[in-house]
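All protein chains of the complex are present and in place, except for one that has been dropped.
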Amino acid sequence: MTFQAAAWRKHFPLLANHPRLHYLDNAATGQLCEAAFDAVTHHELTHRANVLRGTYRLAELADSAYENARQQVAKYLNAASDAEVVFTAGTTASINLVAHAFGEGLKAGDEVLLSLAEHHSNFVPWQMLRERRGVTLRILPLTTEGRLDLARLGDFITPRCRLVAVTHASNVTGAITDLVPVVAAARAVGARVLLDGAQAVQHGPVDVAALGADFYAFSGHKAFGPSGVGVLWGKAEALAALPPFLGGGGMIGRVGAEQTTYALPPRRFEAGTPPIAQAIGLGAALDWLREQPWTALNAHTARLAQRLIDGLAVLPGLTFIGPRDMRERLPIVAFDLPGIHPHDICQVLDERGVAVRGGHHCAQPLMDFFGVQGAVRASIAPYNDEADIDALLEGMRDVIRRLT
Amino acid sequence: MTFQAAAWRKHFPLLANHPRLHYLDNAATGQLCEAAFDAVTHHELTHRANVLRGTYRLAELADSAYENARQQVAKYLNAASDAEVVFTAGTTASINLVAHAFGEGLKAGDEVLLSLAEHHSNFVPWQMLRERRGVTLRILPLTTEGRLDLARLGDFITPRCRLVAVTHASNVTGAITDLVPVVAAARAVGARVLLDGAQAVQHGPVDVAALGADFYAFSGHKAFGPSGVGVLWGKAEALAALPPFLGGGGMIGRVGAEQTTYALPPRRFEAGTPPIAQAIGLGAALDWLREQPWTALNAHTARLAQRLIDGLAVLPGLTFIGPRDMRERLPIVAFDLPGIHPHDICQVLDERGVAVRGGHHCAQPLMDFFGVQGAVRASIAPYNDEADIDALLEGMRDVIRRLT
Amino acid sequence: MNDDLYQQALLDLAKAGHGAGTLPSPDGTALRDSPLCGDRVRMQVVLEDGRVKALAHDVKGCLLCRAAASLVGLHGTGLNAEEAAALSEQVAATLAGAAPPPGWSELSLFEPVRPHRNRHGCVLLPFETLHAAIIESHKQV
Partner (left out) sequence: MNDDLYQQALLDLAKAGHGAGTLPSPDGTALRDSPLCGDRVRMQVVLEDGRVKALAHDVKGCLLCRAAASLVGLHGTGLNAEEAAALSEQVAATLAGAAPPPGWSELSLFEPVRPHRNRHGCVLLPFETLHAAIIESHKQV
């Protein structure tokens, strides 16, 4: 059975509105699937109310929908319980939550291990923690292809390591981290593991139990869900050990002028009115995604990525920022064409309806590693097809004709 | 010209779907106006893309829409510049931002002045700051009606006061804070002023310049906009003086493995992908609200509140939690009926389609002050009408018949 | 419709307040809050051979909570810690649709609460607090 991109495409209303658009910026934001759109609309138009406090029917329906979304997320992640799912504003908010709540327990000299491939959202929060608490950041180097250099894990994870915070998959190179040795090395020194799943969740269900992590962060808007919502999954005992981060309504047990007690997870970490409609939309998106034929979908996107790589490889001087084959990687293809600036490339491609991104991709340390200032990145979703890839390749020939 | 609730009601699709619903929980969440719904839908279906980074057409449209929303918010608040508008996840997130970013500059013995009428979201973040930095919290007491006791300001604002963080209007008593003496007292000792505007913005445009505050926080979902978004307005020089709070993409100047520089406000405070569609929806809501006939609308809701107060006043033993007249207050009416629990009242009212809230309303210190465990609260929006009030009053007679 | 949420028998059960009050020298006392509503139940027990010999409760809560506490007062003596824990689960199951456990037929009064998930906690709170008070007594020993 060959997968039909056209069939998948039908579930994304924006794409129907732009029949000539070649949207290849899926790593920045995925298009909203109709399941999410419909769930948000249904919520807003039939049972919008604040959650977890009201006793009237509308509020009960809103509560059920919100808690149902938590269950849908838990199911997608194979979490042991929906109480392990914290709704946040996005990946960045989730990681900052851990950097503060877990960070509170760290002291000068404690170590956090990152990698040079991290997105700024999994870099800057730790630099800020270093400022606040004097922890030491250790940065795992990369192989020449841009993968985490796991051979050197032993040099970088010391007995002082308290947390390993690395990406599940890179938003630039597409490389999927081989987590088995990472988790084992962290466990060996008693460190917790946080995975940045911002790029991974949209390529099929994740099994947090099998990954063996303690925390997993991702965003709704990259997973074909609404913006304004994200998730921090945390193993029950890992969440239970954390103090709250943000203070406000909903996360307390009892507030006194002098003393305040806190609610149990996940509510302890959901201060204030949560992104209700957005969580409901994300739940619906993941519920729909969970049932998709991922083996076929991933074979389809890998084929497209390979077609793109093969087509680009013949361009003179072009450097791939990341692996050149499709083993253990996502359909994200980044490249640099010396002498032509990524933004100029993107602009010319845009004239042909090809939407790709150019720049540092919020990964400046990785750009520095590759010795480039920026790169062009095409990121593929199952609704993309051969025509999208060919439009990009044709556009690149135009770029070279016109800009060199 | 008498204002027609029915005409306003037409702009709220959920109410059309529930013709017999008497929605009187507007202080918890307002219903979504069609302007916001349409703006979100239009964005998601025609120019959804990530913002501030892309150079293709879809991204340019998304950028324009997002920055346009910032201008719409600025206009509603009469801000000097749209660069003073920071999009956050909500009021709670906005206040926590200040508690961290401004709080970083405080030291043991510095004082923050709150009031006993604060919502937990303007209480707990400061208690947590006290834990972190040893600041002293001073709690301004209340008059018997539950208003801030401004006569005692002098006793509570000392030269050590660095910040006054008080509510613009109470979510329980509806009392609007008389800000002139508060701001003057803060200025006299060089303290900054943060206003919790969560309850105020939905009753007409706010003039932050006239209020003289430094920071103003509110939520989209209470202002007939989407959930998952809020605003922190800050005076330009007040924002410029703050370090960032959350770290991540978009808020940086340049990220190096060792050193990182930060962007200017407002982006400095918008780490990660912001709630794009939600901000656009909020902008549209405020743009629509700005043009409404607020004098008439507020007279209408005040009349309804007075009708409710008058109707309740005859119930034996009933205590109002807050002022009994409509001077300087919002159409929020909270009360306690000794011997009958608020949740039982709400439940019986719900049978009649009357949606009100019972409980501590995230204001336990205020409940303690009034010596009650909880209260029933009816909060009125311009789409409410006499029938809503009368249904509530009729329901209360039923409550007393059945539950005593 | 939840017309019969406040049926007369439930109101009567609440009003009866079986077991309401204080014990002069309890073996264990537990205090539990509902974060949703700020409700609070205090439960005191005297044990004999690990089983509740006497109990007393003080409820700041709604009718559902008071009726549930009254039911605990009516049938709660004789339970040990394990049985009290099991009972809490059986009450939760009843609220989810199961039949009341043997000896607790009055739990059927709470059937109209089923669709109102936000109120389940109100019914459960006294049962959970009873269990907590028994556990507390064991700690005192």
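Labels for the chains are A, B and C, by order of writing; each one numbers its residues from 1.
Assume contacts are C-beta pairs under 8 Å (C-beta built on N, C-alpha and C of every residue); 3 or more make two chains touch, one makes a residue touch a chain.
Note that this is a predicted model, so its numbers are computed, not measured.
Although it is not drawn, the missing chain touches A, B when the whole complex is taken into account. Listed residues B:36, B:59, B:153 or B:169: the one in touch with the omitted chain is B:59. Checked against the full complex, the one of A:219, A:260, A:364 or A:384 touching the unshown chain is A:364. Counting the whole complex, the residues of chain B in touch with the unshown chain are 52-55, 59-60, 63-64, 252-254, 263, 267. Seen across the whole complex, the unshown chain contacts chain A at 341-344, 347-348, 350-351, 358-360, 364, 367, 373-374, 402-403.
Everything below uses one rule, namely that only the chains that are shown with their structure count from here on.
The geometric centre of chain B is 38 Å away from that of chain C, both derived from CA atoms. The distance from the centre of chain A to the centre of chain C, with each centre set as the mean of the Cα atoms, comes to 45 Å. Taking each chain's centre as the mean of its C-alpha atoms, chain A lies 31 Å from chain B. Contact of a single residue of chain C with at least two other chains is seen at positions 36, 38, 116, 119. The set of chain A residues that touch two or more partner chains comprises 53-55, 59, 252, 254.
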